[in-house]
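The structure under discussion appears below in the form of structure tokens.
Removed from the display is one protein chain of the complex; every other protein chain stays in position.
For reference, chains read A and B in written order, and residue numbers begin at 1 within each chain.
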Amino acid sequence: MNPRNLIPVCVVIALYLAPAAAGQDAPSPKTSSSRHWSMPRTPDGQPDLQGIWTNGTITPFERPRDLAGKPYFTQEEAAEYEKRVLDQNNRDRRGKNAEEDVAGAYNEFWFDRGTKVVSTLRTALVIDPPDGRVPALTPEAQKAAASRDAISRRLPEGPEDMDLPVRCLLWPTAGPPMLPSAYNNNYRILQVRGYVVMLIEMIHDVRIIPLDGRPHLSANGRQWLGDPRGHWEGDTLVVDTTNFTNKTHFRGADENLHLVERFKRTGPNTILYQFTVDDPTAFTKSWTGEVPFTRSTAPMFEYACHEGNYSMVNMLRGARAQEKAEALKKETK
Amino acid sequence: MLIRLLWTSILMGSVLAAAANNQQRHNRTMQGKPDLNGIWQALNTANWDLQEHAARAGLITSLEAAVAEPGGLGAVEGDEIPYLPAALKKKQQNFETRLTADPEIKCYLPGVPRATYMPYPFQIVQTSDVILIAYEFAGAARTIYMKNPPESPADSWMGHSVGHWEGPTLVVDVTSFNDQTWFDRAGNFHSDALHVVERYTPLGHDALDYEATIEDPKVFSRPWKISMPLYRRLEKNAQLLEFKCVEFVEELMYGDYRKKVNK
Partner (left out) sequence: MNIRTAGVLVFAGIGLVLGAATALAHHAFSAEFDASKPVKLRGKVTKVEWINPHAWIHIDVEDSDGKVISWMVEAGTPNTLFRRGFSKNSLPLGTEIVVDGYQAKDGSNRANGRDLTFPDGRKLFIGTPGTGAPYDEKK
């Protein structure tokens, strides 16, 4: 019989809190794990991660400068922060000027970012390095990022100048790592013999993660979402993903990105998701982020993107119109 | 005589061993339902043309035989697609303009049942609550609700699928389609009234019998049915690879709006 089943819940909670150690005092997390909760398992004996989950949160990706040295909120600070951010982000608040107003896009009822900070009360999704900020890029990666940045600041010349979500190619919710965005932060996890499978709402991507120990694709097999391989370490699903392309540049990463994700069910309604970015040609050191996934009772819907992407044409036409107007202004000077 | 007996027992032993092996390969799930998990693919010309057709020249002359359209036996029972008169004209128009009008060209989601018989593999992920089918082409995916299906709030490309078991057969009822997909490259099409009922029945361990009944009162005078085998991909370590073709069609779709470089 599996001795894992006999580990009392308090040990599970202790393990869950362990990554928070790093010399800081962690307040008790806002999880509601009851003393009687025990890890549900699939018929194969693996922890059951199945269901629909969401990772929406208003916790920022990196720790803001004005929260330096502060890895955790207190409950009161969290409530205050939530109130302030929700108020500031509320798109029913019109912009201070026309430019800001246009960028606000549309009403708040179209958004669904989540309303709360993460249940761990951390002040950022990045948890290592301890300052909660992504480590510096290597000089080469910095140069590449700077030229990409320059392109994104000028008028788009063609579709390739647009960002991946705008091109309907890839959203940060899919990544990987799978990170919350402005809306539709939903995932369905299924488990069958030999696989863990994750359906990501945007853009209907499916990560099919084999557990049978097969090797990764060869170096020629490059994919937008990489090539994942999974295995269990105790009750944690560890997913090792390589074979990325040079088209995604997650936070400045390159095609040598090696991503290790960990999924640990920590209660009836939570999975703690951690990811470690290992990419020595792009980052000066490895770094780790964490965002809890909580159970959702709402269905997922089809997100067909490219099929209805009128905005792509509109944006390019707008850019051409703006160029024309600017050229005319120059001529008449 | 003895040798004959020996060979017979060896043969029987092999048959029994194979049967036992099949059992070990879990062709039934824990709940006693047929296990459709795996990677499957159709092996026919249905994506070219659902009806029986002879080979015909391709439409890109510079690519000659590489894009010629192969002949094939049809997948339609009775080989007739019962179009209403006005709809038949539209089908013919689709056929004539298929080089530009086929939504496959723009990497649009292929809809159902076309996703099943595009010449690329798909993976069935079967649990008791939902069955997810992930298709290689355009990364299409659909969720088949086996329990407590939600309501469908609007039309979609891959439809809204509700499934149940009838003995060894998975029956999937698909509705809520938009009118944007085609059934094949020959221009067979439907309206937003499309209703598809699929049936997946195991044929041994490595094949499925696939049937789909298609009903659309705005386009067809009666329901009609297609059927074909689906074959399990048997390669060791078979896996779906990404086929994110959106990137490949950007120039076609947006090239006209690109900044012109003045010489």
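Everything below uses one rule, namely that contacts are C-beta pairs under 8 Å (C-beta built on N, C-alpha and C of every residue); 3 or more make two chains touch, one makes a residue touch a chain.
Because the structure is a prediction, the values reported are computed rather than measured.
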{"item": "Selected from A:252, A:267 or A:292 as touching the chain missing from the view", "value": "A:252"}
{"item": "Positions on subunit A where the hidden chain makes contact", "value": "57-62, 64-66, 85, 88-89, 92-107, 109-115, 133, 145, 148-149, 152, 155-156, 162-163, 165-166, 168, 172, 175, 177, 179-184, 201, 249-252, 296-299, 301-305, 307-311, 314-315, 317-322"}
{"item": "Footprint left on subunit B by the chain that the document does not show", "value": "151, 153-155"}
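In this section, only the chains that are shown with their structure count from here on.
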{"item": "Touching residues on subunit A, where the partner in the complex is subunit B", "value": "43, 50, 155, 157-160, 167-169, 188, 190-193, 195, 197, 199, 203-206, 208, 210, 214-215, 217, 221, 223-225, 299-302, 304, 306-307, 312-313, 316-317, 319-320, 323"}
{"item": "Subunit A-facing residues of subunit B, complex", "value": "26, 30, 37, 106-109, 123, 125-127, 129-130, 132, 134, 139-141, 143, 150, 153, 156-158, 180, 237, 239-242, 244, 246-247, 250, 253-255, 257-259"}
